[in-house]
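Once you've had a glance at the structure underneath, I'll fire off some questions.
Entry: chain A
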Amino acid sequence: MSVKTPSRLEKVLDSGQLAVTSECGPPRGSDPEAITRKAEMIKEHVDAINITDNQTSVTRLSSLASCIHLKLMGLEPILQMVVRDRNRIALQSDILGAASFDIHNILCLSGDHQTFGDSPQGQNVFDLDSMQLIQTVRLMRDEGKFLGGDPIKRPPAMFVGAAANPFADPFEIRVPRLAKKIAAGVEFIQTQCIYNLDKFELWMKQARDRGLHEKVYILAGVTPFKSAGMAKYMKNRVPGMDVPDEVVKRMAGVPKEKQAQEGINICVETIQRLKELEGVSGFHIMAIEWEEKVPEIVERSGLYPRPKDL
Partner candidate 1 sequence: MIVANKKPIEEIIEMVKGYRKILIAGCNECVTVCEAGGKKEVGVLASSMRMFFMNEGLKTEIDEITLERQCDHEYLEELRNSIDQYEAVVSLACGVGVQFMAEKYFATHVYPGVNTCFMGVTEERGVWSERCQGCGKCILDRTAGICPISRCAKRLLNGPCGGSTKGKCEISKDLDCAWQLIIDRLKELGRLDEYEEIAPIKDWSTERAGGPRKVVREDVRQ
Partner candidate 2 sequence: MPCTGKVDLLHILRAFERGADGVYVVGCMEGDCRFDRGNLRARKRVEQAKAILDKVGVGGERVKMFNLSSGEGPRFAEYAVEMTKKITEMGPNPIKEAMGKAA
């Protein structure tokens, strides 16, 4: 495969090396220091950084503005874009806005329903769904056209990604859904964080059986537990999350002051096991509000240093 965009992430993946991405959540205010500080902590240990888009429907500094701040720091952002809050005009417009700052990575998402966040009385949009957003970015990039058909001056050169959740229901269509996103034009996938390795390996096997691992780069998502409480919360309260009992037991079986470290250990072990899994092209480390641990996780997993000359 040869690269289609100037994306650094695409270059790393194309070179056959395991890629590493992580994410930063923007602040609930207008001070960009929160993003720049988090980015500083992880920049040497990742190839690209996701900026979440009003995650869980909680209003925050926009993903696009945050990505621009990263770009101005000389870093590689991944623009997360949900279809919950913007119609097709705004979506295309923001894509061009990102492209005007030479942001080369986008992750096309549905978005959590607004009832979860700080504006449950608000409207939602869903003019397009995430599948159709993937198609839209590809249309804009490869044909240089707006959805309406008019030509785009300086089309966006974006590497197109999406999310996959092998742990959501119904399981039987999770691989067909991956196939669907590939048909829509997705080029890289970041999965929901993995704790149930058996289930993930099963999903991966089904994907390989259909040859999908050769059509898309799959980055396995991992999140370290900070505490046994966090493990229990994610097991019981987060939709689409699969945390096996053994993992919760392991966290709870360790004294409180040692739980954070155990969470990191589990994370590193997960990465090391998945490095051996055919079809895994890299890792997406989501250490929300714990970004300072990313360097340790990357180093202990044998993924440091990151490739420099590509």
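Convention: a residue touches a chain if its C-beta (ideal position, glycine included) is under 8 Å from a C-beta of that chain, and two chains touch if they have at least 3 such contacts; residues count from 1.
Inclusion criterion for the candidates: all candidates are chains of the complex that A comes from, given by their letters.
Just so it is clear, the model here is predicted, and its values are computed rather than measured.
Evaluated over the candidates 1 or 2, chain A touches in this complex the candidate numbered 1.
Against candidate 1, the residues of chain A that register as touching in their complex are 84, 88, 110-113, 115-116, 124, 126-132, 135-136, 147, 163-165, 168-170, 172-173, 176-177, 179-180, 183-184, 192, 239-240.
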